[in-house]
Structure formats: C-alpha cells, structure tokens
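Left out: one protein chain. Kept in place: all the others.
This part shows chain A:
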Amino acid sequence: MKMEWMTVIENEPISLDTFKMVLSGDLVHLMTQPGQFLHVRVGDGATNTLRRPISIADLDYQAQQVTIIYKTIGEGTHWLSMRKPDERIHVLGPRGNGFTTEHVCNQDVLLIGGGVGVPPLYYLAKKLTQQNNRVTIILGFQTKAAMFYVKEFQGLGETIVMTEDGSAGQHGRVTDVLPKYQMKTDLYFTCGPTGMLQAVTQQMAKTPGYISLEERMGCGIGACFACVCQTTDQEDGKGYRKICMDGPVFAAEEVIL
C-alpha cells in the first residue's frame, strides 16, 4: 500500500497561519521514521495539480493516527485548513528518508528548529528521549503569535525559545544561543529555512549533525527531478541528491545548501 484516503480526526489552528491536522488510516503503520513526509493531495484533483509535501510531526500507532503541522501559505494549504473532521484526504506516503535514530542512545542531542521546520523535530525528540538521550531543543519563531508546541517540547527536554522580534523567549535567532550548547552536544538535528540551516551547519561544523531540507516538489517519489540539491563531494559520481527520495534528511556535510 502506497497511498490512502485518510480520515481527518482533527484540524485546528494552533498559532498564526499554522494548523495541526490529525489523520487516521492504515498508512500509519508504514510511518516508522521521524522526518519522513506525507505527500498530500489538495483541492478537487483538477485545479491543484501538485501534492503538498508535509512532514510528520507525531505518530500514535495504537490510535492509528498521524499528526501533521502546516502553515497556510497559498491556496493549497488554505484548502487543507478548511477540512473538517470525518472528511477524507488523499495521502501518498510516507515518503523519503527521515532522521536515523536507531543507534542514538545515551547521548547529548541538540535539536534546532525554525518556524515551519519545527514539526518534524517533535516526533524526533520523542523517539530520542525514549532511547535515553538527553535532548536540548532550540526553537526559533518570528514572533510570539507564530509559536507552537513549546509546552510539548518542554515536556521532553530543556527548551529555548528565540523570537526575531523579542516578543517571547529570548530576542534573536537560534544561532545566537548555539555557542552555549555547542560544546556539550554529541549530535545535532536541524530543520528550518535554508538561511538558518546554512548558519547552523557553519557554527556546528565540528559536531556531527543531520539537516532536513525543504523544497518545492513535483512527484515526491524521485522521478521528476524538481527537488534536487548538489553534493559537496566533487568525486561523487551522481553529483546531486533528490530531496524527496534521498532526503529530506541528509548528513550536514553531504549537500550544498
């Protein structure tokens, strides 16, 4: 099974232009890795030709439910925000390679998320704490009204909130507080806007880390070559990675941002 009409259980705004949607269906059992995404069909199937890739924020296998958190940016995500409980939406997925956590135990792990890059870090943080890691989370938002899931993260580890306008948490960007945590970090995971990822990977260059990339996608299965990025290794025969298939998560040093 590769795709399914999943049932909307819940679809509520949780902050500025940001919605949390809980979906139920058999596909949930295939969703094993944090950082994977769902390729969601929007609209009536005619007007909107492309699916929307949205990362998995949380999973509940017993209830057979998956949570996604998305920002309403254009008409596709606006349509999604209008879905009511019991309606069904068409989901292809899970797709992509997410965060590898199998062998991460008893370590000091730093998670750095910015804006709409925060959601995949939630299920990741849950998994990491289950495996006895000490997790520190740095979340960056533009403003207080755009914040979400801070309480949820606080339940999993020390959580530092940064806002660009200083309306909540500390005034500044996630990279402003990195020096304080850098030395006691064994491994880091990050997801957010490209500018943030560039700054984070530069500052954390001496620490092993993984980044999750976002890009406009076409097919979402690796066939159309819409979402590619270049590799850092000059000798790499292929020279590129497909974000939807090889990623969206890559080792920090693997790709050029």
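Just so we're on the same page, a residue touches a chain if its C-beta (ideal position, glycine included) is under 8 Å from a C-beta of that chain, and two chains touch if they have at least 3 such contacts; residues count from 1.
Here, contacts and distances are computed from a predicted model.
Between the listed names "NADH-quinone oxidoreductase subunit J", "Dihydroorotate dehydrogenase", "Protein FixC" or "DNA repair protein RecO", the UniProt record for the complex's undisplayed chain reads "Dihydroorotate dehydrogenase". The missing chain, though absent from the display, is touched by one residue of A:Thr7, A:Asn48 or A:Gln142; that residue is A:Asn48. Residue A:Ile221 is the one among A:Leu16, A:Val150, A:Ala168 or A:Ile221 that touches the chain missing from this view. The residue from A:Ala146, A:Cys191, A:Cys229 or A:Val249 that touches the chain not shown here is A:Cys229. Against the chain not shown here, chain A presents residues 2-3, 41, 45-51, 74, 76, 92, 215-230, 238-240, 245.
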